[in-house]
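The complex appears here minus one protein chain, its other protein chains still in place.
Moving on to subunit A:
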């Protein structure tokens, strides 16, 4: 029996894996050729030759310097009158305890006199500038209810507004810390005896008036809690018309910021003295915040800000400097690119 078995067993074992003649497999297994699958897509392979790099730097400086000059001119063209008044508007005898003064109910009207250094063309924007005011603080930023501002039906949607959400169990409209801390200093301007009209219309974003603040939402319970944060609102006007609030609710990213107060729509001449009658109501004294009044014209680049111009000139100048340096280095110490003698294994064959 064992001999009988020999033949089939060995041939079966031959079948068992180590088959000699592998059956011809179909060639369909051959991968399909395409430039993508073979990683052979035509490619442009730039290298950093001195020519390219130096001309790139030259080009950048050629572009940047004029832009810098233009930006700087634009910024210089802007006429800006800044008046810091938070201390000046407190009577000298009250300056030891400014917080008590501002919280008292005495008359806080104060008059400031500004001189126009250069002719200012209308429109002249009136800004108030606050300093050290962290509108970007996390808990402050979040303390608002966009739903409530938008529609009357979500009046009670105040869950995000703590701690300024409810008063005596009813919802505050508009709720939240941001609205509660509404800026409420007032300015009125006169040139000589002529009073200058301040246009406070359209100082907020149109999109905000139309889509973020509802025209059927009216202030309710506002500033009626224990602690008064800032300005009050006219309860008969819908939120979409409360432009000061809308402006204020656009939180600033920086602790120093300006917000639009209004526009003066007449030109101011050089040397004009402007009398500002100022209602100093807003309490920045408890956190040592500064208050400034800013009158400014505007350019194509916005307000007065030399930063862009200077930065452009600096970058452009640096690029020029680098380009010149590279040219000098290239001339002084030329180096052949791709010299195979830099390959260590060409110097000592077999070495790693």
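Here is the rule we use: contacts are C-beta pairs under 8 Å (C-beta built on N, C-alpha and C of every residue); 3 or more make two chains touch, one makes a residue touch a chain; residues count from 1.
Just so it is clear, contacts and distances are computed from a predicted model.
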Can you pick, from "Phospholipid-transporting ATPase", "SEH1 like nucleoporin", "NADH-ubiquinone oxidoreductase chain 4" or "Large ribosomal subunit protein bL20m", the UniProt name of the chain not shown?
"Phospholipid-transporting ATPase"
Residue of A:46, A:92, A:169 or A:192 touching the missing chain in the full complex:
A:46
Write the list of subunit A residues that the hidden chain touches.
1-27, 29-33, 37-39, 41-50, 53, 56-57, 60, 64, 67, 71, 125, 127, 129, 134-139, 141, 146, 205, 207, 211-212, 250-260, 300-303, 305, 307-308, 311-312, 315, 318-319, 322, 326, 329, 333, 335, 337-340, 342-346, 348-352
